[in-house]
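Take a look at the following structure, please.
Only a single protein chain was left out; the remaining protein chains are all shown in position.
In order of appearance the chains are A, B and C, and numbering begins at 1 in each one.
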Amino acid sequence: MMDRLSVHLQSLFKHLIVFACVIALWEGAAAVGLVDVILLPPPHAIAGSIWDLYVENRTIYRHFTITFYEAFAGFLIGGAFGLALAVGSSLNDSFRRYVSPYAIVLNVTPGLALTPIVIAWFGFGYSSKIALGAIVCFFPIFVNTLIALSRTDGDTLEMFQSMGASKGQVFWKLRVPAALPMIFAGFKIAITTALVGAVVAEFSQATAGIGVLMQRLSFALDMSGAIAALLSMSLLGLILFTIIEIIDDRVVFWRRGSRMEAVSRRRLARWKTSAGSSSGKPIGRK
Amino acid sequence: MNEIADLTIPAPKRSALNIIARHLAIFLALISAWEISCRLEWLDPLFFPYPSSILEGFWRLYITQGNIWSHLGLTMFAVIVGFTAGSVLGVGLAICVGMSDRLRRYLKPYVIVLEATPRIAIGPVIIAAFGFGWTSKTAIVMLVCFFAPFVNTLNGMISVDRDKVEMFRSMGASRIQTFSKLLLPSALPEISAGLRLAMASALGGALVAEFIASNAGLGVLITQYTGTLNMASAFVCVLTLSALGYFIFRGMEAVDRFIIFWADRDRIEAVGRKRLAAWHSRLGDRP
Amino acid sequence: MIPTMTVTKGSATDGQTAVISAQNVVKTFANGSVIAVDDANFQIKPGEFISLVGPSGCGKSTLLRMVAGLLERSSGQLAVHDRPVKGPDPSVSMMFQKPTLLDWRTAIENVLLPSEIAGRVTDSDRRKAMDLLELVGLKDFAFSFPAQLSGGMQQRVALARLLQTGADILLLDEPFGALDEFTRERLNVELMRIVSEVNATTLFVTHNIGEAIYLADRVFVMTPRPGRVAGIVEVPFERPRPPSIQQSPEFNALVSQVRHTFGENV
Partner (left out) sequence: MKHFLITSAISALVAVGPVAAQELTTINAVMPKQRSANYFPLIVGEALGYFEEEGLEVNLLPSDTPIPFVNFLRNGQADVAMLDPAEVLQALAAGVELNVIYEVMQTAPDGIAVSGNSDLTDVEQLRGQIVGLVSDRDRVTMQIALDARGMTEDDVTTVVVGEAGPTLAAAFRDQTVAAIAGSGPDWLAIQANGIPVSLITPAEVSNKPGNTFAVASGTLEEKGDLIEGYLRAWSKGMYVATIAPEVVARMAQDAVPEEWEDANFGQQYLNNAIRLNVSVTETLGGLNTGTWESIQPAMQKFGLITDMIAADKFLAPSPVEAANNFDRDEIAQEVQAWKDANM
């Protein structure tokens, strides 16, 4: 265990060195006047703005939660549609044949071009941001789920059929669990896309949110504040990404060794309590 | 990470003509529903022009006025150049990173952070750096198209079957041989999925660049038309983008099926026969 | 605790120089906490067929991978053709349990892979590859892709690829483990025929005692925790050996001797 820790420390150390050099170079360039300070503010100015946003006048939190709420709700709704359509398409070929072209068209049509219409339909509030988030994040989930569901391993399928499993049993006991890893891969792409959708909607029409904050700051010529807002967007993206990663780790436990052991121990314990003392008896004894 | 294999469906029992007929039927039903709801004022004319007026718009923009062609050419020029540059960079970098574990472990956190950042927010900064016009538009498209190929290629190279890598080592294969004969071909499905993803976002990227700062392109036309409440023509531009995107997407799917022939049941026999013939022409001995 | 080498007739020490020799070879994993191979000592003569048999975890695959140069030994000397093993060696060629064929290449192109890796592919290489496919009975499938071949046929292509290198030391890591009994028996017969034709030294890893004895001149019996060569059993039968020999009393005696060697050390 010790050496893994030291490896982490080492790589962290390397990252810090590179980071320090970049910061020093950037500060130097700004001080020397190589860089137009108003356009590309030096790191200490950005740090100052971050301090203002997060600690001093704490403006960021309201916008942060609003954009988080918009992106996550968009992801959930987009995800629900994506899953539903993918399940429908995997169960019935003609449904898939007539749905997939429209899904592709929706995916290739840039979300930005749809913004006016979405805002017209869903109004000025959060719902239009959620809607745009849902539209842009629908496709990755739909495609991944559809392919994952239809790529079930032939032999296992035959084994299920040999046991007389119904289409529903095959679906829930085999297709869905086997598809989970790829579905979550789709979720990971979709969550960041949903954030982009929400921010795009905020840029064109919103009263609050990180996108609006960034616009407001850059219009007040506070470029370091605008960059601080941009970094907050990345932070928000990271948080959303990690949420999905954590859920992924818990749901698809059979991918990681230590998770698998934990689950098997728990199931063993559950088996012992429920099955009384009969565990471990050889079958053939009777 | 994710694989967009093609969405085509196994050969249908019904004839192809029959399928097209059904597609058309559904399409016409949708359009007429739209037309009727417009006529009955269910849809707000400000936002939803009559399909018939969109049709007129197509005729006007493409034929009578013909002003859409130059804008379309410009946008597609930026999309294609940006897409090519972005994906070549993405795939190239992924190959270098994939070949050295140390580099991959080092770059991993930055990739995740950059991927989580909504890249369109970086658009204005690029405009400030590259200025107006053609370069910054292509730069934004390139930035948007970089990620999917990079991540997919990297995943494709990493998830190669360990035993095959060991078999190559046991034959004393050099790094380049292992790469060209094993890593690259087995990563191809992932790479082509990444390219398709990139193309879908390339159109969006070009539009963002044109909305933010450009004096020509479909994005500019769309802002001009929506600005003057001429939604019919705006829809013509948007639908042009969607149609182009759709056909390019389908085209890339076909190319994917052609290159990755070993995943396709009937393609595999054809290729086998071709190579048998080539073998005989070379060695000329009996089959 | 470590048994002395049971010196038996025909061991390498009588005259010919060993083609593979190991002294006190040890292999540990997870910085010493797991001993995969503990103090292996053996000498293998050119042309000998050695099989390594034992349950999983007895270090037989690890030992094989060390001879192939894929795994570094923790300590001890291991030499092939009197050269200490430092990495993959052109005169050593290895085959795995999974066929590890390249899906995008036809059978013949898979067989040609080693020649490609080693350098330019000549027409004679191509003729050799076609002959090898004929040798393993797959001439008519030379241009089929792996997806079109059964598991057994894929293993036979892998076998042909193994021989394409022209290496005189063949290492096979449970090559037929995943196959059914009938296909495995047929492939064993063919393997023996091919090995004697090519006159190669062979190390064959298996967990099937019958297969180990039937194929080998000497059987290394290995025990787990830690992985050790518990004993070496001589197989005196003449070659070629008909499959029916597996029902003979001498064969069963050898089987019990292997089990005995194995039982003694658990």
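Keep this in mind: a residue touches a chain if its C-beta (ideal position, glycine included) is under 8 Å from a C-beta of that chain, and two chains touch if they have at least 3 such contacts.
Small disclaimer: the values here were computed from a predicted structure and weren't measured.
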(message) Based on the whole assembly, the unshown chain contacts which displayed chains?
(response) A, B
(request) Just name the one of A:Thr67, A:Ser90, A:Thr115 or A:Thr192 that touches the chain not displayed here. (result) A:Thr115
(request) Please pick, from B:Cys38, B:Ile54 or B:Leu74, the residue that touches the omitted chain in the full complex. (result) B:Leu74
(message) Considering the whole complex, not just the chains shown, which residues of chain B touch the missing one?
(response) 44, 46-47, 60, 65, 67, 69-74, 76-77, 123-125, 127-128, 131-134, 211-216, 220-221, 223-231, 233
(message) Give me the chain A residues in contact with the hidden chain, please.
(response) 36, 38-39, 115-116, 119-120, 123-124, 203-207, 212, 214-216, 218-223, 226
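By definition in this document, only the chains that are shown with their structure count from here on.
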(request) Determine which of the two chain pairs, A-B or B-C, is joined by the larger number of C-beta pairs in contact. (result) A-B
(request) Would you mind pulling out the distance in Å between where the CA atoms of chain A average out and where those of chain B do? (result) 21
(message) For the complex, give me every residue of chain B touching chain C.
(response) 161, 163-164, 166-173, 177, 181-182, 185-186, 260-262, 268-269, 271-273, 275-276, 279, 282-283, 285
(request) Please name which positions on chain C make contact with chain B in the complex. (result) 68-70, 87-90, 92-94, 96-98, 100, 102-104, 106, 108-109, 113-114, 116-118, 123, 126-127, 142-145, 147-148, 165
(request) Spell out the part of chain A that touches chain B in their complex, as residue ranges. (result) 11, 14-15, 39, 93-94, 96-98, 100-101, 103-105, 107-114, 116-117, 120-121, 139-140, 143-144, 146-147, 151, 182, 185-186, 188-189, 192, 195-196, 199-200, 203, 211, 214, 218, 230, 233-234, 236-238, 240-241
